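Quick notes on the structure that follows.
Complex shown without one protein chain; remaining protein chains in place.
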Amino acid sequence: MTTYGRGLRGLSLAAAATITVALALVFFYAPLDADQGFIQKIFYIHVPLAITALCGFVFGGVLGAMYLRTGERKWDIRSYVAIHMALIFGVGTLLTGTIWAKASWGHWWVWSDPTLTSFLIVMLLFATYQPLRFSIEDPERQSRYASVFAVVAGAFVPLNFIAVRAAQQYVHPRVLTLTGGNLPGSMRLTFLVSLVGIALLYVTLWKYEMAAKSTRMQVRALRRALLGEDSVAPLKRSAAPS
Amino acid sequence: MRTVLTVLRKDLLLELRGFETLPAMILFAIVTFVIFHFGLNQDTIDGQLAAGVLTVTLLFAAMLGINRLFVAEREQGGFDAFLLAPVDRSALLVAKATALFLFLVVLEVIAVPAFGLLLLGPSLAHALPGLIAVLALGDVALAVIGTLVSAIAVQTRARDLIGPIIGLPLLLPALIGMARGAGPLLVAHGSSSPPGKWVAILALYDVVFALLSYAVFDFLLED
Partner (left out) sequence: MTLAAIFAVAPALPLHTAGKYVAGAYIVFLALVLIYVSIMATRLSRTERELAELRRDVEAQRAARDSAREREPVA
């Protein structure tokens, strides 16, 4: 069985170090934005969370495709954890996004920001992942259907962004998403370090979760092997693959 | 190809003899127009508002059809019979999606003139070619995603709930495309052709999800 704990310590140290450096850069190095001022600092936590969450969803789709190809349970567990983590990062994105909107525009929600709107739609979709899994009792079918969902939903993410971005009237400037060309060098460096830090955090937490799940499963398997079938209590119906 | 036609014929015959789904969808659409009249407190609407009302109404009427799409297969063992037959499994997807598409076309043939009569301010005549194009592309999206989602939902316990909650977010880009594509058409002296941007997005959506559904559908049918 794959061990997920190996390398976990190094990875988490790297993530912690990068995030610390990023925080230092954000508050001591990056220049103050001319129009938004101090508020703009939220950008350095909001956008990396957003990008990581979206990549996490697509990653979950790829892992789901691997399950469909090979039929091995481990891919389904990986896909489940990837989507689970991405959902958490997505909640973080939405929360930091609304705080930024309130600070910048005075409203807790702004439809004019395409990223937030696309994000809401993606979250609405992936929020159905767990109820879907929970409503299918047969574990093999649950894994299979969840993987189909992960693949389709993963493909949906880029398409959704294209559509929502096209729908924006460009009346409001896209001040909330300062990605791309108009970032001065020092801001860009800070942004990249933050992005790497958050991405490392995602991978660390994913591995961590996989290690925890894998360990628990191995304890059960050990119990079954050593003490016989009856000693293992049957698992309750759940949304998580076991 | 023959499998597709056989299954398609069976579904169309079933509907013609039973006449359950389609009348319900049509009735639902017309009642919804009445509700909108009262809810919006307007005698006529036009432009983007009209496009939005039309799109939403068609969407929810489609949901009725989608919920029932695979119920007969599930309850009367149609899935097993299909799996036993030596045919390409994706044919079921094509057949069901085509059936749903045809239902939607029939729905729109009745609902769109009704909309023109009941709610729409400007005349439909000049908008019609562009509107047909936009609705056709939108119907492909509804049919493909509807079939996929219905196949997933029919095997779960909360059948009627899972379908819409998965399908609606998935359909959002297509619905945005339909509504924004139709908006400029439903204006008094508006253009006859829909904005190219939205036609392109709808077409892209249709192609991507049709191919994707075709690729994954097999996995839903395994035993």
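Chains here go by letter, A and B, matching the order in which they are written, and residues are numbered from 1 within each.
Please note the rule applied: a residue touches a chain if its C-beta (ideal position, glycine included) is under 8 Å from a C-beta of that chain, and two chains touch if they have at least 3 such contacts.
Quick caveat, the model's predicted, so the values are computed rather than measured.
All shown chains touched by the missing chain in the whole complex, by label: A. Interface note: of A:61, A:92 or A:154, the residue touching the hidden chain in the full complex is A:92. For the options A:102, A:141, A:165 or A:188, the residue in contact with the chain missing from this view is A:102. Chain A residues in contact with the hidden partner, per the touch definition given at the top, are 33-39, 41-42, 45-46, 49, 88, 91-92, 95-96, 99-100, 102-105, 172-173, 175, 201, 205, 208-209, 212, 215-216, 219, 222-223, 226-227, 231.
Everything that follows uses one rule, which is that only the chains that are shown with their structure count from here on.
The distance from the centre of chain A to the centre of chain B, with each centre set as the mean of the Cα atoms, comes to 31 Å.
Against chain A, the residues of chain B that register as touching in their complex are 148, 152, 155-158, 162, 165-166, 168-170, 172-173, 176-177, 180, 197-198, 201, 204-205, 208-209, 212-213, 216, 219-220, 222.
Remark: chain A residues 68, 121-122, 124-125, 128, 131-132, 135-137, 141, 144-145, 147-149, 151-153, 155-156, 159-160, 162-164, 166-167 touch chain B in the complex.
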